[in-house]
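For this view, one protein chain was removed and the others were kept in their places.
The first chain written gets the first letter, and so on, giving A and B; residue counts start at 1 in each chain.
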Amino acid sequence: MAQLATAKEDGAVHAASSPGRKPFRLSTLMSVLGTTPMIITAVGVFVICIIYSFVLSFTNSRIFPAFGADNFVGLEQYDRLWSTGRWLISVNNIWFFGLLSIVANMTAGYLLAVFMDQRIKQEDLFRSIFLYPFAMSLVITGLVWRWILDPNYGIQATVQGWGFEDFAFAPLVSSSTAIYGLVVAGIWNGVGVSMAIMLAGLRGIDGEIWKAAKIDGIPAWRTYLFIVLPMMRGAILTAFILQCVGVVRVYDLIVAMTQGGPGISTQMPAVFVIQHITDRSNVGLGMAAATMMLLPVVVLLALQAFAQWRANRVKESA
Amino acid sequence: MMTTETLAASSDAGITPRSRVEDGPRGAKPRTLTLARVGVYAFLVLAALFFLMPLWVMVVTSLKAMPEIQLRNIFQFPQQITFEPWLKAWDTACTGRDCNGLKPGFLNSVKITLVGTTISIIIAALNGYALSFWRYKGANILFGLLVFGAFVPYQVVIYPLIIALRELGLFGTFPGIIIVHTIFGMPILTLLFRNFFASLPPELFKAARVDGAGFWQIFFQIMVPMAVPITIVGVILQVTGIWNDFLFGTVFAGRENMPMTVQLNNIVNTTTGVREYNVHMAATILTAAVPLAVYFISGKWFVRGIAAGAVKG
Partner (left out) sequence: MQHSVSIRDLSLNFGNVKVLQHLDLDIAQGEFIVLLGPSGCGKSTLLNCVAGLLDVSDGQIFIGGKNVTWEEPKDRGIGMVFQSYALYPQMTVERNLSFGLRVAGMKKDEIAKRVNRAAEILQIEPLLQRKPVELSGGQRQRVAIGRALVRDVDVFLFDEPLSNLDAKLRSDLRVEIKRLHQRLKNTMIYVTHDQIEALTLADRIAVMKNGVIQQLSDPHTIYNKPVNLYVAGFIGSPQMNMFEGTLSDSTFTAKDGTVIPVGTYEFAAPTSGSRQAVLGVRPEHILLGDDARAMPFNLEVEIEIVEPMGSDTLAWTKIAGQPVTFRCSSDVDIRSGQKIVIGFDPGRGSIFDSETTNRL
C-alpha cells in the first residue's frame, strides 16, 4: 500500500514538472512572475529592439528616430553604407583583425596549454601570470600598450637608447601597421583564457589514450597534434566562440588605443555604429551598419542550429 | 613451469629476493635534465615575461617623475620613487574642466557594481531556477532568445535602448545604467544558473513537491543554499564585467554616474597641457586594482567563471 501511494504521488509531480498541457496552477503564475525581467529582456530587448533597429535602417533618421511616410528611403542607407570609405575600411579591418588575432590567440593558447601540461611544478604561478591580463578592462589593456608602443618614450625609444639607433618598433604611428599593435594588445589580454580552456580540455582527455600512445611509441608532439588535438573539439570550439564574440564587439580597445587612427586606418564596425548614433548623428546609416554586424552572427547561429537539428535527426533514426 | 613454482616457493621460504637482482638498470630511471625540459621552462619563462612586462611598465612609470620618464627608458626602475602621480591621479587629474581625479569615478563604479551585480544575480538565479523546474509554455523559447542575446553585437540594440530609456526618463541616470547592466549580464548569468540547477538531481525537487513546498519555498529553502558556489562564480563574472565595462558607461551612465573606466579614458585623452604619462599609468593601475584584487583573491573560482561563461556556445 505504502509503495502504491508513493508511486502515485511521484506520478503527479512528474506531470506537474513536465511542460505542455496541464491545468493552470498558482505555481505557474509564480514562475511567470519570477521571470518577468527575463521575459521583458528576451522579448523587449532581443526581439523588439533588434526589429526596431532593423526598421530604422530603412529610414533617413538623423538624431531621433523618424518614422514619417517620407522618412522611409528603402535600401538607400545600405547603398550609402557600402560606398562609405570609413565602413569599407571597418569591414576590411574586422576581417583582418579577427582572423589574425583568433588564429594567433588559439595557436598561442594551445601551445601554452601544451607546455603547461608538462608537469610544471609552478603551474599555478604560470597560470596566474598568463591569465591576469584578462581580469583587466580592455580600456586598460589599450592604454598600457599605447604607452608601451609610444614612439617617443616606449619600447622603440628605450631600445634606441640602449644603442640600437636603427631599432624601429612603433606600429601605432603608421596606418599600415597600427592594426598589428591592436592584435598584440588583444592577444596579451586574451591568450590566458584560451590557454585555461584548452588546458582544461587537455586534462579532460582519458589518461589511457596517453598510455596507449606511449605503448604504440608515438612521440609526444605527434600525440598532441594528431590524437589529442582532434579530441578537444569541445574546448577548441568554446575558445573559438569566445574569441569570435570578443572580436565582433571590439570597441574599448580601439577607443583606448588608437581611436580608430591614424586617420581612419583602425576603424571597426562597432566604433562606426557608435559614432553614427552619437557624434555623427546619422542613425539611419548607423542602424544599417548595425544590421550588417548582426548578419554574420545570425548566419552562424542558423548554421549551428541546422547542424544540431541534423545531428539530432541522425541520432533519432539510428 | 617447474622453475617458476620452485622459485616462488623458495622466495616464500625466506631466501631474500634481493639475491635475484642482477647488475644493470635497476629502480627509477635516472632523471637527466634534458634539453627538452630546459626548453619547456625557457618557453614558459619567456612567455611569462611577455605577460608581466606591461604590469612592470605600468608600475615603474607610475612611480617616476616626468623628468625621469623623459630619459626614455620605459623598463628602468625609478631612480627616485615618487607617489605624486598616484595622488594626482586619484585627486586632481583633469578631464576637461573638472579636476577631481578618479575619485568620483571610483565611487560611481563601486555603486554601479554593487547594485548591478546584486540585481543581476537575483534575477538570473530566479530565471535559472524557473527554467529548470517550472517551465511554463514558451519558457524554452524565451531561453533560446536569451542565449541568442549572448551573441548579439551590443551595437544592434544600443540605440533602441537609448530611445526607450529616454522615454522612461531613465537615460543618463543611475537606474538607467543598472538596467542596462542587468539586461546584458542576463544571458550568461541565466545560463550559468540554469546549467547548475539542471545538473541537480530532479528527485530533490520532486521530494520537495511531495512535501508540499511551492515555487518560492523551494527556491529560498532548498535551491538558494545549494547555489552558493555557482553564485560566487556568477558574482566574480559580473563584478569584473561591470567594473571593466566601458561602452555602456560612456553611452548610458551620464556625467553624474560616469564609471571609472570612462573617466580614466577621459583623463588620458585630455589633450590640454603636457601629457603626464606617470599620472596616466597610476590612474590605469588604480582602475585595474579592483578586478585584479578579485582575480587574485578568487583564484581558481575566476577560472571556473570563465569556463562557465564560455560554455554559452
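Here is the rule we use: a contact is a pair of C-beta atoms (placed from the backbone, for glycine too) under 8 Å apart; a residue touches a chain by one contact, two chains touch by 3 or more.
Predicted model, so just to flag it, every value in this text is computed and none were measured.
Participant: Among A:99, A:125, A:168 or A:209, which one touches the chain that has been omitted from the display?
Facilitator: The missing chain is touched by A:209.
Participant: Of the residues listed, B:21, B:198 or B:297, which one is in contact with the missing chain?
Facilitator: Of the candidates B:21, B:198 or B:297, B:21 is in touch with the missing chain.
Participant: Write the list of chain A residues that the hidden chain touches.
Facilitator: Those residues of chain A that touch the unshown chain are 206, 208-209, 211-219, 222, 227, 230-231.
Participant: Spell out the interface residues on chain B facing the chain that's missing from view.
Facilitator: Touching the chain left out of view, chain B contributes residues 1, 3-4, 7-8, 11, 17-18, 20-22, 24-29.
Basically, only the chains that are shown with their structure count from here on.
Participant: Quick check: how many Å separate the C-alpha centres of chain A and chain B?
Facilitator: 15
Participant: Could you pull out which chain B residues touch chain A in their complex?
Facilitator: So the residues of chain B in touch with chain A come to 37, 40-41, 43-44, 47-48, 50-55, 57-58, 61, 69-75, 123, 126-127, 129-131, 133-137, 139-140, 142-143, 145-146, 148-164, 182-183, 186, 190, 202, 205-206, 209-210, 214-216, 219, 240, 243-247, 251, 261, 264-265, 268-269, 277, 280-281, 284, 287-288, 291-292, 294-296, 299, 302-303, 306-307, 310-313.
Participant: Quick check: in the complex, which residue numbers of chain A touch chain B?
Facilitator: 9-10, 13-14, 16-17, 19-20, 26-28, 30-32, 34-35, 37-39, 41-50, 52-53, 56, 65, 112, 115-116, 118, 120, 126-140, 143-145, 147-148, 150, 152-155, 157-158, 160-161, 188, 192-193, 196-197, 200, 237-239, 241-242, 245, 248-249, 251-252, 255-256, 259, 269-270, 273-274, 277-278, 283, 286-287, 289-291, 293-294, 297, 300-301
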